[in-house]
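With one protein chain withheld, the remaining protein chains of the complex are depicted in position.
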Amino acid sequence: MELFGIWIAALLTLGIYSFLYKDNPVYKATEAIFVGVSAGYWAVVYYFDNIYKKFWEGAVTSDNPDYWMYGGAVLGLLFLTRLFPKIGWISRWPLAFIVGATAGLYMVIYFVTNAMNQTASTIMDIVARNAAGEILWMDTLGTLVILVGVVTGLVYFFFSKEHKGVFGTAAKVGTWFLMITFGASFGYTVMSRMSLFIGRMDFLMSDWLHIIK
Amino acid sequence: MRREIPILITSVAGLVFAVSYFIPHFPFGESESIFGDWVTIVQAFAIWLGALNLIKVSWEKISRKKADWPFALLIVISLVATLLIGFIDGYRGLNAEPQYSFRDPGTSFDWLFRHVYTALTSTMFSMLAFFVGSASYRAFRARNLQATLLLIAGFFVMGGRVPLLDQMIAPIWDYPFFSHLADWIMTFPNTAGQRAIMIGIALGVMSSSLRIILGIERSHVGGGTR
Partner (left out) sequence: MMATMATIATVVVGLTLIYVLYRTIKGRPVERRIVFVYIAFSVILPLMMQISPPLPITGDVLKVYDNIKVLQPGSKVLCAFDYDPPSAPELQPMAVAFMKYAFKHDLKVIIMGLWPQGPQQAQMAVEEAMLDPEVAAKNLQEGIDWVNLGFQSGNEFVIQSMGSEFKRMFPKDDRLVPYDSIPLMKNVVNFSNIDYVMNFSSGKPGTVEWVQIGVDRFGVKMSAGNTAVQAPMVYPYLRAGQLLGILGGMSGAAEFEKVLDEEGDASTFLLAQMFAHATVIAFIIIGNIAFFIGGRRKKITTPQVK
């Protein structure tokens, strides 16, 4: 079965890659299998790991049932009404619950982690020192770079004031920092995409064709 | 009432999670735990909604013999086959002695994951490698100062994070200069830019979350903004 599985995986891989030459029925077929299997995979996993393990065994068949979970199951079933246009409006209730819960949690955690702690890290300990108290000049230069970059970057994103004069210059410096950031992200993105392809080639060449170890 | 009740649900859920961060005691802590359970269960049903909707849309395509309907049939067959394999393995495992999971090594579902799902998803995303190479050749031009800065930063990060540029200069200077340069770019200017974006996004998320909890933003319940 293992050898059969490797052959299936290899043929599916080549079927997807056939798109690189041009769109063709083989690619469309493998794409359809991809969509169907992915949806089925997620449905099975979520059923057994959540609906069954958490709700069914936690609230229905448990010796010590948690009756509160019936609320979640009711909301979940209401979500499925979206499939029927006449009663689809009911699905707004569980959607509203999810949106509200997420908004409430995000309002606080984004403030604490992404705003407060990041601002504190930017403006505190600008002069870097070692354990003996001596100034580390290169690290201090680095923290100054971060301070200037964060402030000018935030100035750039402030659109309530026209970017003119000193403000405009600061915004321009901000765009330079942002361009360096995007360039670094681009470099890393190339690395990531190539890694995905390297992984597939390694599978084809070692597991399937045994050209390499 | 069709809109008022969902807005009330949104506000109550939002307030519970926001307040319980600071007051983890009764009733907020307990409410947070209960609502957290509800979120996990509702998310599972949301995935099932997606799967059932996919079947519904595909079946419509098949029954009306629209363009590419055979591929829609293939979608439905693949989905149903995966569900069947998963449920058969799952319930067999639950009724076995000792019990085993639907995805334990050796099950058909695990075989499907390792040889079909992994191959398809990995290959689909790996095609991006080709498109990023093609885009680099066709589109990335140093047209102005900003684009030049972007390309220079990208060049040094790409060449420095793997030992490409260091190996090229190694015969002359055996010091990982470009690796340290790439590290410096990531640690300082990249951090600065990412932090500015992060703080900006955080402020936006805070304000839009507050608007949602206060019922000012109603797009998720079919209204606009009050």
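Observations, loosely collected:
Letters A and B name the chains as they come in the text, with residue numbers starting at 1 for each one.
Keep in mind that, in the parts below, a residue touches a chain if its C-beta (ideal position, glycine included) is under 8 Å from a C-beta of that chain, and two chains touch if they have at least 3 such contacts.
What you see is a predicted model; the values in this text were computed from it and never measured.
Considering the full assembly, B:162 is the residue among B:19, B:81 or B:162 that touches the omitted chain.
Set against the missing chain, the residues B:50, B:70, B:176 or B:200 yield one that touches it, B:176. The residue touching the chain not shown here, chosen from B:9, B:54, B:149 or B:198, is B:198.
One chain of the complex is left out; on subunit B, the residues touching it are 21, 29, 32-33, 36-37, 39-40, 43-44, 47, 93-94, 99-101, 103-105, 110, 113-114, 117-118, 121-122, 124-126, 129-130, 132-134, 136-143, 151, 154-155, 158-159, 161-164, 166-167, 176, 179-180, 183, 186-187, 190-191, 194-195, 198. Residues of subunit A that touch the chain left out of view are 20-21, 41-42, 45-46, 49-50, 53-54, 57-58, 101, 105, 109-110, 112-114, 117-118, 120-121, 146, 181, 184-185, 188-192, 194-199, 201-202, 205, 211-213.
Heads up, the rule we're going with is that only the chains that are shown with their structure count from here on.
Those residues of subunit A lying in contact with subunit B across their complex are 1, 5-6, 8-10, 12-13, 16-17, 19-20, 28-52, 54-55, 66, 68-69, 71-73, 75-77, 79-80, 82-83, 89, 92-101, 103-111, 113-115, 118-119, 122, 142, 145-150, 152-154, 156-157, 174-191, 193-194, 196-197, 199-200, 203.
Residues 2-3, 5-7, 9-18, 21-22, 34-35, 37-54, 56, 68, 71-72, 74-83, 86-87, 90, 101-103, 109, 111-130, 132, 136, 145-147, 149-158, 161-162, 182, 184-203, 205-206, 208-210, 212-213, 220-222 of subunit B are the ones that touch subunit A when the two sit in their complex.
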